[in-house]
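Here's the structure we're looking at; comments come further down.
Below, a portion of the complex is reproduced, with chain positions unchanged.
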Amino acid sequence: MFTHIKELQYNAKPTSPDPVYAKKLQEILGGQFGEITVMMQYLFQGWNCRAEQKYKDMLLDIGTEEIAHVEMIATMIAQLLDGAPAKEQEEAAAKNPAVEAVLGGMNPQHIIVSGLGATPTDSVGYPWNSRYTIASGNLLADFRANLNAESQGRLQVVRLYESTTDPGVRDMLSFLIARDTMHQNQWMAAIEELEANQKAIVPSTFPQNLEKQEVSYSFMNFSEGEESSDGRWAKGKSMDGQASFEYVSKPEAMGQNPQLQPSPAYIHGTVPPDMIPPETDQANFQSPSNNT
Amino acid sequence: MFTHIKELQYNAKPTSPDPVYAKKLQEILGGQFGEITVMMQYLFQGWNCRAEQKYKDMLLDIGTEEIAHVEMIATMIAQLLDGAPAKEQEEAAAKNPAVEAVLGGMNPQHIIVSGLGATPTDSVGYPWNSRYTIASGNLLADFRANLNAESQGRLQVVRLYESTTDPGVRDMLSFLIARDTMHQNQWMAAIEELEANQKAIVPSTFPQNLEKQEVSYSFMNFSEGEESSDGRWAKGKSMDGQASFEYVSKPEAMGQNPQLQPSPAYIHGTVPPDMIPPETDQANFQSPSNNT
C-alpha cells in the first residue's frame, strides 16, 4: 500500500515558462527510458519478486522513489506550459516569426488535449506503453535491464540539461542526474553481488553441456575487413572465465538449405503449375470443403 | 551492402510438426527481446556509429549474424506449422478434445493470415515495433542495452528449450543458447574495455560538480522496513570509486508543495466558483475570442 505527501522530492520550478522545452522534457517523463518506465519496471519487478526479501524491498524502495520523479517532471512541464501563446499573441504571429516558431515547436496536444498539462507521452507525442518494461523473474537479467535504463536515462537528462539555460529547470535536472548516478551505482553493486553468487551468464542454471559449446566463445566476422578483431571480445579469456575468445575470420554456414513443403489445399497458397486444374473444368472442381 | 547464401547458419529442422509450439517460438523471433530486436538494434548502432572503426565493424558483424538467426527461426516455425490440423481433423475435433486443444492453442493468424508461415510478431501475436531498440550514440549505454537483450534473450530461449522435447528443435535452440553465451561475453568484454577508458557512469563526460552531489550516493528507503539496507548498494565504496554508499532510512522531501496557476480563459479549464459569470447573463458574455 502507498501513501502520498504533498511536497515534491525536490524542487521543480522553472525560472520562466518555455512551452517548446516542455515538449522536449516529455521524453524523460513518458519516453522509452523516461521515469514512467523505471517506475513501472521496478514496481513490477518488486511485486513479482520470488527471491530474497532484501531484493523485493529494495526494488519497491526505488520504484516508489520513481513515482516521485514522475510527479516532479509532470509538475515542471505544467509550469513550463504557462507560457503558451494566448490567442492575442497568435494573431500577432502573422507579423512575428518568433511567436510563430514557438507555436510550430509546441506539441499541439499540450493545448488541445491536456489544456496546459503534462501528458504520459514522449517528446514526439507517442504514448507510453508497457512493452518498454521487463520483469523476467531472473534478477540478474533484470538488473542489467535496470542498469541500461539508468544509463540511457542519465544520458537523455544530460542532453536536456545542455538544451536549456533556465536555472530552475537545470536545478531539477541536476537532482535527477545525481539520482541516476546513484542508480547506476546501485545496479552495478547489485549485479556484482548476484554475479558473485551465481555465474555471470544468464541464466546460470542451464547446464552448459547442453548448449552447442563449439560456438560459445567464437566471435564471427560476418562483414568484410577485420577491424573487429582488434577488441577485447576477440581474444583473451572469456568474461565468464570458462574459455578463451576465438576470432573466426570466415564463418561457415553449418545448416541446411531449407526447402518447405507445399502448403495443403485448404491454405490456398501458390499452386505449382502442374497442379492447377484446367480452367474449363474448374466450375466442376470439388473443393476439399465442398462435401458437407 | 549485403549478400545472402542459401544455407542457414545452423540447422533448423523440427523432428515433428507442432503448431502450438510454433506459436510460443514466435516470442524469440518477433518479441521484445527476440532476434528481430537484436538484429535491428545492432545494425542501427553500427550504421549510426561515430566512434572508432572497430566498434562499427563489430556491430555490423553481429548485426549481420542476427539476420541469419531471424532466418533460422522463421524457417523452423514454418516447418512446425506443417502439423496444423486440416479441415478433416477439425471435423473430428468435436469428438476429439486433443485436436480441439491444438486448435485452441494455435495462433489463428498462422492459418488465416500467413498461411502456415512465420510472422514478425511475438507469442501473443503482438507485432514487433522499433521502440524495442535503442541506438543512443553512446556506446557504453548501448552495450549495456545489448547485454540486457542477450540476457533476457538467452533466458527466454532456455525456457523454450525446457518446453519441448523435440530433438530437432532442441538442437537449433542449443546453438542459439551458445551464441547468446558468446554474445553476453562479448558485450561484457566491450563494456569492460570502454569503462577502462572512460568512467563507469554514463555519460562520463558530464562534469560531476554540476549534479546535485549530496544525493549522488544515497540509497533512499521509501518503503517501510529496512531489509534493503542489507545489500552491497547500501554500504561500502560506490562502484564508480568516487564515494561511499549511504543508507537514508527516512528520506525527507526537499521540494516545494506545488501550486499551479489557473489556466487562461482560452483553455476553458475548470473555473473557480467566484469566476463564473451569472447564468442569466451568459448569453451576453463576451468570449475572449468573440471580438473578431
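The chains carry the letters A and B, assigned in the order they are written, with residues numbered from 1 in each.
Keep this in mind: a residue touches a chain if its C-beta (ideal position, glycine included) is under 8 Å from a C-beta of that chain, and two chains touch if they have at least 3 such contacts.
Predicted model only: the values in this text are computed from it and were never measured.
Engineer: Considering just this structure file, the complete complex holds how many copies of the sequence, given 2 are shown?
Structural biologist: All together, the file's complex is an assembly of 6 copies.
As a convention for this text, only the chains that are shown with their structure count from here on.
Engineer: Using the average of all C-alpha atoms in each chain as its centre, how far is it in Å between subunit A and subunit B?
Structural biologist: Inter-chain centre distance comes to 6 Å.
Engineer: Give the list of subunit A residues in touch with subunit B in this complex.
Structural biologist: 5-13, 32-33, 53-58, 60-62, 64-65, 68, 72, 75, 78-79, 82, 86-87, 111, 115-116, 126, 129, 131-132, 134, 136, 138, 140-141, 144-145, 147-148, 151-152, 154-155, 158, 161, 174-175, 177-179, 181-182, 184-186, 188-190, 192-193, 200-203, 206, 208, 210-223, 225-228, 230-233, 238-240, 245, 251, 253-258, 260-261, 263-264, 266-269, 288-289
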